[in-house]
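A protein chain is absent from this complex, but the other protein chains hold their places.
By letter and in written order, the chains are A, B and C; residue numbering begins at 1 in each of them.
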Amino acid sequence: MPVINYIQAVTQALKEEMQRDEKVFVLGEDVGVKGGVFRATDGLYEQFGEERVLDTPLAESAIAGVGIGAAMYGMRPVAEMQFADFIMPAVNQIISEAAKIRYRSNNDWFCPITIRAPYGGGVHGALYHSQSIEAIFANQPGLKIVMPSTPYDVKGLLKSSIRDDDPVLFLEHKRAYRLIKGEVPEEEYTLPLGKADIKKEGTDITVITYGLCVHFALQAAEKLEAEGVSTHILDLRTVYPLDEQAIIEAASKTGKVLLITEDNKEGSIIGEVAAIISENCLFELDAPIKRLAGPDVPAMSYAPPLEKEFMMNPEKVEHAMRDLAEF
Amino acid sequence: MPVINYIQAVTQALKEEMQRDEKVFVLGEDVGVKGGVFRATDGLYEQFGEERVLDTPLAESAIAGVGIGAAMYGMRPVAEMQFADFIMPAVNQIISEAAKIRYRSNNDWFCPITIRAPYGGGVHGALYHSQSIEAIFANQPGLKIVMPSTPYDVKGLLKSSIRDDDPVLFLEHKRAYRLIKGEVPEEEYTLPLGKADIKKEGTDITVITYGLCVHFALQAAEKLEAEGVSTHILDLRTVYPLDEQAIIEAASKTGKVLLITEDNKEGSIIGEVAAIISENCLFELDAPIKRLAGPDVPAMSYAPPLEKEFMMNPEKVEHAMRDLAEF
Amino acid sequence: MVNVNRRETVTENRHKKLGLSDEQVLEMYRTMLLARRIDERMWLLNRAGKMAFVVSGQGQEAAQVGAAFALDREMDYVAPYYRDMGVVLAFGMSARDLMLQGFGKADDPNSGGRQMPGHFGQKKNRIITGSSPVTTQVPHAVGFALAAKMEKKDFVSFVTFGEGSSNQGDFHEGANFASVHKLPVIFMCENNHYAISVPLSKQVACEKISDRAIGYGMPGVTIDGNDPLAVYEAVKEAADRARRGEGPSLIETISYRLTPHSSDDDDRIYRGKEEVDSAKEKDGLYTFASYLREINLLTKELESKWDEEMKEIIDDATDFAESAPYASPETIYRHVYAE
Partner (left out) sequence: MVNVNRRETVTENRHKKLGLSDEQVLEMYRTMLLARRIDERMWLLNRAGKMAFVVSGQGQEAAQVGAAFALDREMDYVAPYYRDMGVVLAFGMSARDLMLQGFGKADDPNSGGRQMPGHFGQKKNRIITGSSPVTTQVPHAVGFALAAKMEKKDFVSFVTFGEGSSNQGDFHEGANFASVHKLPVIFMCENNHYAISVPLSKQVACEKISDRAIGYGMPGVTIDGNDPLAVYEAVKEAADRARRGEGPSLIETISYRLTPHSSDDDDRIYRGKEEVDSAKEKDGLYTFASYLREINLLTKELESKWDEEMKEIIDDATDFAESAPYASPETIYRHVYAE
């Protein structure tokens, strides 16, 4: 199987979906001639032309809102927010509109838009090019939020998001773009939205996480394995709505649970994961549910030592896993 | 002590703060001549004139953004969002700007703005005049979110919010405006932000909630008391950042915890509360943490039977409390 | 010579020049009248405690119906706002449908009683579902127009909003996007002088909302919103332009909100009775009726026939909707996602 990197998986998924379905098109800032500031849409403009790879004016509410209109008509827009941090002006369109169109029209209209955005830190992006923004949207029924960790998942889930008949926020970890590589089949495949994935089977402790942190957990697990600690790793993949069943199973399996996010701790996705576990498998637990997250400060800073203090990394993860194993 | 209703407490707090400090002013849609669509600013225009009670153009991002600018200069703006549902266009200004101004400038600038908004259901307001919106903002360090339940708390907390040197989202339950009455001293007082409040001492079960649901819990507790069940009720009051200590104490007190919100369940504030408890007092618990919340559908509907099905009420609360007591 | 002398008393036939037949203008008037009568009935029902909420189009029917008739009602898409009963009636929504949404009943085609009255949407009639936050529909209409261009379809999209709402960022962003990409969309601002209690002078500092068009590089015109023929002409021109691939247009219609903002509002707090009364004298429903009478199209007989017909239609719709069932509570769990 060919090995590609995370961002190539994005580009391949877009390209193949655009080939498969004429209704699929891409819009956003600098997605055309430049191929995106991260080059996620590289080559699409040349292949599909400027009508299907639209450089829009610099206005996120319009990017989302125009996409929503086109989606209601029957198109399959894939809107790019240049950085997840800049999705904020589009919150009204996403929460008030996209998420509620099917429900408010009693199933008369629907809105199959995919909104892609690079999120996450570790790239010297400072306060406004490093944020995790999923928690802002993870209370909005009607919306789905996908946050893949591997090239394989990226490709399969992005295709499913585009084909899905409801709005999907597809968040790509920008640090993973070129860092994370993996095997991706040449044959066509898709992966189901709403399903978590066991990235590693284990018996002593359970780690539940998503995005780049999955890799930190896998690295740490390898080290701990040498010490005789076996780690079970669940990758949430879709962070809203959560795969409750998979979470309950994973937590029950070992009774010792570590939840990890790169986001600020309070109010993050993993709070909800903890709530699900404490509601459903309290008596299976052998240790308090442990959360490892970014500090509750606005976002990560620019200066390298400051960024490092905030940003999640394999050492912090390993440390927390070892603590839990020893509990 | 005089008995006033919830909205009168809002008006009194605004009026007294405007008298006390010339820098305090009010801006928003229809807050002037009309005195607000709910009449929260009733009489202020007449007393303080149109310069300090500003009817703004219909544009929430500007209401927040202009307020933020004035606050940075040194004023004390109190911005009104006509309905909490219409705060969405202002999310960028609130999250990217207000919440981060002190941090990003390394304490050089700060932003003492208060943003008031009526939230909540039970008023036939349908999808867009009933929402609970706190979860959207409850992951943003730099911001505080206050959601009072009684006229006493409203007045004391709104005054503190206005005097606070950081941005505060002050969310008022619109159904409570005229429904909830209570004693409020004539003398000047304030209440601390960030502190939960025990609304009833009890020994068998603990209810942790906020806003209108506090009253549902109090009503239900009275009924259960007759049956010999004693309820401890903690009113969060500030839902971000949470009063962790008070939550841990309240949960530990009885070991049986019911969390209640009117919001959709998944991703709501009470998920974080559950996480705090499961992280800190797992071994104090005698029952799984139980959550009672709105269903995970976009928001409540207009038709009365549909609204009723979604909306929290004393019966649902009583039912859940009895279930927990019997566990 | 005789003609010249009589000029001032003979009303000119304006609609023929616009290519409108007698039947068409009568149908226009009938639609305006039906919108008004349904609206009035809703207020009665509200005041009688039977309908919890009403938001009105009274005073704006001329603009709404004039515009709708200038569109291709078999093909074009409309994104109306909450006062646009005239638009949705012209696009095929029935009196029964409107009463069903007024009462919030299960068979309301707009939302099955999920949304408040005035939140229109009906796919079969190409009425795009709307919400409460104002102006979000503007980019949506642009999105439909983008689809028309991409799919090489001949339809245009038409979107309305109040003058207060024209101050939202979504108006600016949507209009600019449409013009850059030369999309077939018509922006119509129904300027009724108030945004709830806030008068025009506290909403904008420009002379005309249509002055904003130049900043997007599109034509902008301000039209007497009480004159359905003038609005028809402007919208027709904008639609033709759009279909020719020349891009969007901004049309401002000037009228007046004859009722309070909604059934929850008391407008006496912020405006005088005289102001409302003097606006009533220019009410498009009456001035258009006068025109049709003067050119002898609207006869006494027709008027009383329609009066009766409408009473029947509205009685029927009211009874039908009032006795129709609400959706059952367990339906609220449905249609969050595709099933």
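Just so we're on the same page, a residue touches a chain if its C-beta (ideal position, glycine included) is under 8 Å from a C-beta of that chain, and two chains touch if they have at least 3 such contacts.
Every value quoted in this text rests on a predicted model; they were computed, and no experiment measured them.
Could you list, sorted by label, every displayed chain in contact with the chain left out?
Spelled out, the missing chain touches these shown chains: A, B, C.
Just to verify: which one of B:18, B:31, B:44 or B:68 makes contact with the chain not shown?
Of the candidates B:18, B:31, B:44 or B:68, B:68 is in touch with the missing chain.
Have a look at C:23, C:74 or C:207 and name the one touching the chain we're not showing.
Going through C:23, C:74 or C:207 one by one, C:207 is the residue touching the chain not shown.
Among B:141, B:182 or B:211, single out the residue that touches the unshown chain.
B:141
Touching the missing chain, which residues of chain A?
Looking at chain A, the ones touching the missing chain are residues 29-30, 32-35, 37, 55-62, 85-86, 88-89, 124-129, 295-298, 300-306, 308-310.
Using the touch rule from the top, list residues of chain B that touch the missing partner.
25, 51-52, 54, 56-57, 59, 61-62, 64-75, 77, 89, 92-93, 96-97, 100-110, 141-142, 144, 164-166
At which residues does chain C meet the chain that is not included here?
Residues touching the hidden chain, for chain C, are 167-173, 176, 179-180, 182, 201-207, 211-218, 247.
To be clear about the criterion, only the chains that are shown with their structure count from here on.
Report the chain ID whose CA centroid sits closest to the centroid of the full protein CA set.
B
Find the geometric centre of each of chain A and chain C from their Cα atoms only, then give the gap between the two centres in Å, rounded to an integer.
42
Could you state the distance in Å from the CA-based centre of chain B to that of chain C?
Using C-alpha averages as centres, the distance is 38 Å.
How many angstrom between the C-alpha centroids of chain B and chain A?
The computed centroid separation for chain A versus chain B comes out at 30 Å.
If a residue has to touch 2 or more other chains to count, which residues of chain C qualify?
Expected reply: 111, 114-115, 119, 131, 133, 169-170, 336.
Among the residues of chain A, pick out those that touch two or more other chains and give their numbers.
61, 89, 92, 96, 100, 103-104, 141-142 - these are the residues of chain A that touch more than one other chain.
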